[in-house]
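Please see the structure below; I have some questions.
With one protein chain held back, the other chains of the complex are shown just where they sit.
Labels A and B are assigned to the chains in the order they are written; within every chain, residues are numbered from 1.
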Amino acid sequence: MTRAHRLLAIAIGAGVVAALVFAPLSLNRYGLYILSLWSVMSIAAIGLNLTLGYAGQVSLAQGAFVGIGAYAAAIMTVDGLPLSLAVATAVALCFVVGWLLGYPALRVQHHYLAFVTLAFSTLAFLVFRNEEWLTNGVYGISGVPRPHIFGLSTTPPLRFYYLCLFTLGVVTLACWRLVRSPWGRAFVALRENPMRALSLGVDTRRYTLMAFAIGSALGGLAGALYAPLAEFVDPTSFTLSLSLNLLMMVIIGGSGFFFGPYLGAMTAVLLPEWLRIAEGYYLIVYALLVMGLLIYSPTGILGILDRYLRDRSAKAASALHAAAGASLPDETAS
Amino acid sequence: MSSLFDLVISGLATGAIYALVAIGFTLLWQTSQTINFAQGEFAMLPAFLMLAVGRTGAPFWLAIILGALLSVAILGIAFKKLLVDPMLRHGVLPLAIATMALSVAMKESVKQFFSAEAQPFPSIAPSGSVSIFGSEVSLQSFGVFAFGLAAVIGLNLFLERTSTGRQMQAAAQNPTVARIVGVPVERMIMLTFVINAALVALASLLVTPIYLAKFSSGETLGQAAFIAAIVGGFNQVRGAIIGGLAIGVLDNLAAAYVSTQYRAAVSLALLIVIILFRPEGLVGRSEERTV
Partner (left out) sequence: MKYVLMAGLVLLTAAFAAPALAQDIQLVDVAELSGGGATVGTNFKNGVDLAVEEINAAGGILGHKIVVTHADTQSNPGVARAQVQKALDSNPYVLLGPGYSGSVKVTAPLAEEAGVTQIMGGEAAELTRMGNKFLFRTSFGQQSSMPKAAKYMAEDMKAKSVAVVWVNNDFGKGGRDTIEKEFDRLGMKVVADISTEAGQADFAADVAKVKASNADAAFVYLNEEESARILKEFKRQAVTTPLMGETTLVGQKVIELAGDAANGARAHVGLTTDAPIDSIRAFRERFVKKHNYVPDHNGIKGYLAIYMIKAATEKMGKVDPKGVADALHGLTIKAADQPGILMDVTFDENGDIDRQGFLVEVENGKQVIKQILPKLH
């Protein structure tokens, strides 16, 4: 990337961050809720992107992990325990469950893993719904409190939004480091060519489990934030639909691209808004748009951008090449 | 013990429904690596098409025929040309996700353009029931069972005994070599989609009198069909039948003897066990790993 491009990227990045921090000051409660929801869903989508986009493993269970995190947080905070403890529990629990669930990933390939995780998702829902003694069953858990951070209550929407944004920032930095690290490279090797990775000495088993476990842990983290955001958890929020929605977010944004999940989460959260003019037909329009996008670019929106940029740089390169060639003696004459 | 017998019989009847829907699902996977998450909705739509035609005043038998033809056109030809073809080169997963979106589009379209309410659907089988060893089996269920069996036998005969069928198998197993040998691979694949559409139209016709026509009836049916197809064996049409019947019976037995709250869990647990320990399914062939 040229220096100019790099400066441009930094400027855009800074602009986005500034917008996320300062624009909400003038937003109403709905806008704040939507932005908070976006940041929470982004965290879950980032986790799934790690598993699917970087390590190439298909997971339809991310929604279940969000649910596990949410219920852990709800149960603990309603009992008076601090949210930080609940978050730690949620993340640890989901990491372990993800590790255990990832075990079958060793034995089966892609589409079979999708079905295992699909089954897990539905089983998790059944547990949420039936184990009344733990989760209050179908009735759900109301009045989930929002935490106090350094003595300040985050019940006001703006403050809770900053908490979500801060968490998203931390997750972003952590994942950036992870992806750039040797681990991240191992993940990509795993996705592109598992056989080759194995032959090069990459312990595919371990890295596969890692990818799954970290992705699931992030789902749990997202869930632990979702509970105080909605101030209510019930089983119907964590069905297979949520897993499918998260999958769509990652795919639409662009699976394997670092910023894909952010874009995908924004699309999923805001698109019903933008399509409000379509009234009752908005879901149909949404579905058709998704199909159209996938046909045109299976690597999602960022995939389109990437292709465009590559084309441009390829054109620029060949233009340069042509210009350079023009000043050299004619080599084509044989 | 008559109760156990009765549960098994009605489980087989429900299972036959799952099997009908699962057959097409398996077929699509085998021939074109298409995982059709909208298969449940595929089995829901033809009934609505038939109802829609019926509303124009056409007599029932005509509505069925026209509805079935429309289904084949939309779910077979249009589906393949508009969605599957452009996406197939991108791989299995994007197409699977596209079919998820398709299922939403179909569900919502029926809800918006037809009705959100459940609609009754006339049955082509006569009403009434038959007594088998003391258990009342409705003629409708018999009809489903019989047709399902006929469909599988017919399909197997077609695939094994006819030239077209064998060409279809060749196209599925190794398209490159098949092309070299002169098999019109593209046409064969299209034929699979058409067969799938015909099968789901038949399934819809048989199942909707029992399930009732509702935009959401594809959900449970679709999920049961996936589980049935995988448990039975994803790469054998026989597997879809065995899987479907197994799931139907298992669901009933689970509800009766395990727990009604966790009735769905038993078949899900079976799915996980099968995938872990016998991924080719109960009667499937071991799939070669492509490197």
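Throughout what follows, a residue touches a chain if its C-beta (ideal position, glycine included) is under 8 Å from a C-beta of that chain, and two chains touch if they have at least 3 such contacts.
All values derive from a computational prediction rather than experimental measurement.
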{"item": "Contact with the hidden chain (one of A:6, A:29 or A:148)", "value": "A:29"}
{"item": "Footprint left on chain B by the chain that the document does not show", "value": "3, 6-7, 10-11, 13-14, 17, 108, 111, 115-118, 120, 129, 136, 138, 210-212, 214-217, 219-220, 248, 251-253, 255-256, 260-261, 263-264"}
{"item": "Positions on chain A where the hidden chain makes contact", "value": "28-30, 33-34, 37, 129-130, 137-140, 142-143, 226, 230-232, 234, 236-237, 241, 272, 280, 282-283"}
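By our rule, only the chains that are shown with their structure count from here on.
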{"item": "Chain A contact footprint on chain B (complex, rising order)", "value": "35, 83, 86-87, 90-98, 100-102, 104-105, 108-109, 112, 223, 226-227, 230, 261-262, 264-265, 268-269, 271-272, 275-276, 279, 289, 291"}
{"item": "Chain B contact footprint on chain A (complex, rising order)", "value": "58, 104, 107-112, 114-116, 118-120, 122-123, 126, 129-130, 195, 244, 247-248, 251, 280-281, 283-284, 286-288, 290-291, 294-295, 298"}
